[in-house]
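Sharing a structure here in structure tokens format.
Every protein chain of the complex appears in place save one, which is left out.
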Amino acid sequence: MSRISTDDLSIGYGRQLIVDGLELTIPDSKITCIIGPNGCGKSTILKTIARLLKPSSGSVLLDGKAIHQQSTKSIAKKIAILAQSPHTPEEMTVKDLVSYGRSPYQKGFGQLSGKDWEMIHWALKETNLLEYADRYVHALSGGQRQRVWIAMALAQDTDILLLDEPTTYLDLAHQLDVLQVLEKLNRDQNKTIVMVLHDLNHASRFSDYLISLRDGKIIKAGKPSEVMTNGVLRDVFDIDAQIVQDPSTKKPACLTYHLI
Amino acid sequence: MERSKQSSHYKDKAFKRSTWLLLFLICLLGVLVMVSLASGYMALTPTEIWLTVTGAGTASHELLLYQFRLPRIVLAVLVGTGMATAGAIFQGVTQNGLADPGIIGIHSGSGFFAVLYLYLLTLNQDQPPVWLNAGLPFAAFIGGISAAVLIYVLAWKEGVTPIRLILVGIGVNAGFSAALLLVQLRMSESDFNRALIWLSGSIWNASWAAVLRLLPWILIFIPLSLYKARVLSVMQLGEEMAVGLGTAIEKERIKLLTIGVALSAASVSAAGGIAFVGLIAPHLARRLVGGKFQRLIPVSAVTGAILIVLSDTLARTILAPSEIPVGLIVSVIGAPYFIYLLITIKD
């Protein structure tokens, strides 16, 4: 029994349905990537799973209960979210921002407890940010900033982490850096990670489970070796791709592709 | 073991710094209060003040300090605290550094309702009811809420850009100010003079009674805003992140705006529409302790108090014995600052 699944989920803006009757199961303690062309509903589905959007019908189930009927605070103790372009407040230190991850646990006037500080410290260490703790967030590089957001999500101490295109706007080295941090978290902490990624090879390399979408429908979900095939990519992206096995990771990789 | 040691080191650093700063500001406020107590049309030597404070002064000095200067200073502190905190809340909720209740029309909405209330209740009545003044903050509160709703309806379209909010706010401000003038023109001359307070902002006729009317509002809503400070902090990350961190955003937004309007309306009912306090104080506080509202709110509250006490001291000494409305002095400092922010704002 998996902790997150959807049941006949339909999502739309106004009358137009973007997703219709989606049945999806997210495997626990794995890295799951959602891929698909622009406008296929990747982010919409992720946001609905994160209860940021309300479904038109059907439901997202978290631990067997419809997520939109649970209190937003109790969900925040189970699921952490990193939105696509979170707003970085000015004049805010790394430590302060990461401390916001403790919000779901805070009561009263919000004084941070010893346990809170331990979690913050741990999150900073996991993301290699200890030396930046007192720097201002907006003075950091894009990659470092993204790690700060991940640290905040870690401080939230949830089993599940949802990320909407966490590598967009980053250069190659920083993309890899962020994904490796996530991989380590999955391995060491058994965290369930669900993210939307654009780069097929990254998705293939870092995930245990791939969901390919087109027009709000699942074309194929499964291990990377099952999804990263010429046939699936043709159906999802309208491309003719040549798939090889990455000799170092033993994962499939898309070598070249052409328009059909 | 090493981990907890290191983490407590962290905690201390940020906590210590802002605590010391807050203490320093409170001391500065204390010094200003002393200076303010000593300054005025009637000259008092430090010795005379000391004697009076220790209970050995003359009756007339006691009267001067305890019945005239002190209530005025206390009122200045309360009004500054209220307006600055309201400003911080409005800036936080709208995520707009220019959102000062005095600029976007909350003050003039409150002022309009306060004057309308006075006008209607004293109309054709020889004896106004005894609860007349006590009801004033409530009338102002209703006015502030009306202004807030009006701004929300006119400006909010899936969030609001800073400039749009300011433009709509200035429009609402102008509308209420015009309505205020219209009511004032229908008033008798003496009532008109009284109502002028709501246009210019003044605390010269402060008394302990006025302090007591404002105090409960400050005592209730300042702690409430401190209680809600962490929600405000989280809101700064954007709506999605705030929800992700467990914030019931729509509910919290309404609660926070209600607290902000209550603070600004109660302050306006005591001192009239003093603009720019709610702008300057939170900005300075942000510079000093960063954008975390748990620290920002106390620091801007004290900064606001400092600003009003300082302005009021100037207001009654520059042209003594004549007095300048304190709102005018604040505007002299505040307007250029506002223009500076307007020029540098990122849309």
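Which chain is which? They are A and B, in the order written, and residues in each are numbered from 1.
In this section, a contact is a pair of C-beta atoms (placed from the backbone, for glycine too) under 8 Å apart; a residue touches a chain by one contact, two chains touch by 3 or more.
Rule of thumb we're sticking to: contacts and distances are computed from a predicted model.
Choosing from "Iron complex transport system substrate-binding protein", "Formate dehydrogenase major subunit", "Formylmethanofuran--tetrahydromethanopterin formyltransferase" or "Ethanolamine ammonia-lyase large subunit", the protein name stored in UniProt for the chain missing from the display reads "Iron complex transport system substrate-binding protein".
Put simply, the hidden chain is in touch with B once you look at the whole complex.
Residue-level contact of chain B with the missing chain is found at 40-42, 58-60, 63-64, 67-69, 126-127, 133, 188-191, 193-194, 204-205, 207, 209-210, 316, 319, 321-323.
Note that in this section only the chains that are shown with their structure count from here on.
Look at where the CA atoms of chain A average out and do the same for chain B: the two points lie 43 Å apart.
Within the complex formed with chain A, the residues of chain B that make contact are 3-4, 6-8, 10-11, 13-14, 95, 226-227, 229-230, 233-234, 236-238, 240-241, 243-248, 286-287, 290-292, 294. On chain A, the positions that touch chain B within their shared complex are 47, 50-52, 71-77, 79-83, 85-93, 95-96, 100-101, 103-104, 106, 108-110, 112, 114, 117-118, 120-122, 133-134, 156.
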